[in-house]
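Input: a single structure, listed below in structure tokens.
Removed from the display is one protein chain of the complex; every other protein chain stays in position.
== chain A ==
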């Protein structure tokens, strides 16, 4: 089932829901995802009259339903924007006019579902894949794409295993968790001066992988891990594990997981009277986190791969373009997925073919100035330069603090994404 449910109202009237009728109608309409509709692609602005046309189909996978649907939709929007831009540019591949199409699938952030839709996209003979969102779905699916010889570029899967499997089809345009874990651990011990640190992760491939790397880094920097607790990616109640952590009196709590858990966790640890600092990785570095944690987030920190969007040449323009097209702010990974799509198109252009077997070698040779970074891959398919930036939640906004590693400099400035002012959405 190709998900084509664009009916999400961007700003529902707060009272619209009060009418049961509206809801029942909405419920009756809920089957719209079943319709096999092609994604609406922007019509090319200028089409050469005589050139032959080929259709390039890009597969995208992310959780479009379930607890992480807001991030999945954000990724899909990033890919859609790239497709629209490519079509507007009127790209030629091997002398033929290329028309790009997006086939978007929903994996519900579930590894089982991830492999099912991966096989579906392979059967649909897509030319390339952008995604998936989660490491937990990306890693099992990457085997399927590898067997089919289809290049896959993830904009958000950060678990190192993804590129360590030796698949020549697997690439990512984001720093991996080894680099991020190193920075988080070192920052906690050296800069925040924490000696006793508690780690919580959500036991997903992402959360567990990142927490393991953070733990290594804490120990290497002379810190002590006093508690290692776990939750899951659907939980809302963290009081039990936080109570346990409270008894260990940590200076710092590091959470590895997504924003929907990080926010309530932050709030609940203050409710229990825990005064420790809080640090989280990219999954929690979102406006959603601040919205959910409220005042409890003030002064706490998080890290994001790359440098802030407004430090990149194409950053501010991208933020505007996104806002105009979708009438919503960027959640997290949309610019990375945009770049992932562009990297595939760029390789196709250079190879003069959209045939996966022909353009795959060109993906490995990528040297592309994207919105998020200058993208070039190492032998495994990871980004060559991997800077990590640290941010502080302050005044209801994500404030950029500093960039570490990857040879990138920069100081001062604002968040990569504008914070939502009133939290109403």
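By our rule, contacts are C-beta pairs under 8 Å (C-beta built on N, C-alpha and C of every residue); 3 or more make two chains touch, one makes a residue touch a chain; residues count from 1.
Definition applied: contacts and distances are computed from a predicted model.
Going by its UniProt record, the hidden chain of the complex is named "Branched-chain amino acid ABC transporter permease protein" among "MoaD/ThiS family protein", "YciI family protein", "L-lactate dehydrogenase complex protein LldF" or "Branched-chain amino acid ABC transporter permease protein". Of A:212, A:288 or A:362, it is A:288 that touches the chain left out of the display. Across A:70, A:349 or A:392, the single residue that touches the chain missing here is A:70.
In the complete complex, the residue from A:263, A:306 or A:370 that touches the missing chain is A:263.
Contact with the chain that does not appear here is found for just one residue of A:177, A:229 or A:282, A:229. Where chain A meets the omitted chain, the residues involved are 5, 7-10, 12-18, 20, 22-24, 26-31, 33, 64-67, 69-70, 72-73, 203, 228-232, 234-237, 239-241, 243-244, 246-247, 259-260, 263-264, 267-268, 271-273, 288, 291-292, 294, 423-425.
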